[in-house]
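Here the structure is laid out as structure tokens; the discussion comes afterwards.
Coming up: chain A.
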Amino acid sequence: MATVFLPMPIRRRIGGEPSLVVEGATLRQIINNLEEIIPGIREELIDPELDDRVIRTISAIIDGEAADMGLRTTVGENSEVHFIPAIAGGAPIPLASQDGNRSKNRNEER
Partner candidate 1 sequence: MTTTEKPQEFKVVGTRPIRHDGIDKVLGRAVYGSDVRLAGMIYGAVLRSPYAHAKITKIDTSKAEAMPGVFAVMSGKDMPLVASGALDLGETVDDTAFTSDRVMAHDKVVFKGHPVAAVAAIDQNTGLEALKLIEVEYEVLKPVISLEDAMAPGAVVIHEGLIGDDLGEKVNNTNIAVHNRSEFGDPEAAFAKSATVLERTFIISRAHQGYIEPHASTAFWAPDGKITVWTTTQAPFGVRKTVSALLEQPLSDIKVIPTEIGGGFGGKIPVYLEPVAAVLSKKAGRPVKITMDRRAVFEASGPGPGGTIKVKMGVDDKGKITAATADIRYGAGAYPGASINPATAGIFACYEVPNVRIDSYDVVINMSKTAAYRAPGTPQATFASETLVGELCEIIGMSPMDFHLLNVSREGTRRPDGPVFPRIGNEACLEAIQGSEHFKSTLEPSTESKLRGRGMASGYWNGIGNKSSVTINVNEDGLVSLIEGNPDIGGTRTTIAMQAAEILGLPAEDVHPAVGDTDSIGYSDLTAGSRTTYATGTAAIEAAKMVIDEMKKRVAMIWETEYGNIEHVDGLFVSKVAPDHKFTFKEAAGKLGQTGGPVAMTGTVNVRGSGGGSFGTHLVDVEVDRDTGKVEILRYTAAQDAGKAVHPSYVEGQFQGGAVQGIGWALNEEYYTSDDGVMVNSTFLDYRMPTSLDVPMIETIIVEVANTNHPFGVRGIGETSIVPPAPAVANALANAIGVRLYQTPMNPGRILEALATKKTGK
Partner candidate 2 sequence: MTQTPEQSVRKVSVQCTLNGQPTEFLAAPYLSLLEVLRETLGLTGTKEGCNDGNCGACTVNVDGRIVDSCLMLGAEAEGKTIETIEGVAPAGGLHPLQQAFLEEAALQCGICTPGFLVSAKALLEREPDADEPRIRLWLAGNLCRCTGYDKIIRAVEKARDEMK
């Protein structure tokens, strides 16, 4: 069983527990099993476009290192899985603009 540390917003929502013990041999299985405990979390964590990695503003860290094979990355029996705001190397990771209507509005301007 892996120990999963959730991102702060989700932690706050479920009452502040810093970590949960979850079964799963891959990151995808971990997230699927988390979904049983916290309905809706799968949608919050998985990049909908690619369905093979977590969303770009979050890093999945397994035993201290980034999940290099995305959702396929294996998780050990005693692994620690962290979902933390993404940290780049020489580069910060900003959020994407969340203005989903922007392109529609902009193109209507034309």
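The set was built so that all candidates are chains of the complex that A comes from, given by their letters.
Worth pointing out:
Operating definition for what follows: a contact is a pair of C-beta atoms (placed from the backbone, for glycine too) under 8 Å apart; a residue touches a chain by one contact, two chains touch by 3 or more; residues count from 1.
Since the structure is predicted, the reported quantities are computational estimates derived from the model, not experimental observations.
Touch with chain A in this complex holds for only one of 1 or 2, which is 1. Of all residues in chain A, only 5, 7-10, 12-13, 18, 56-57, 61, 63-69, 80, 82, 84-103, 106-107, 109-110 touch candidate 1 in the complex they form.
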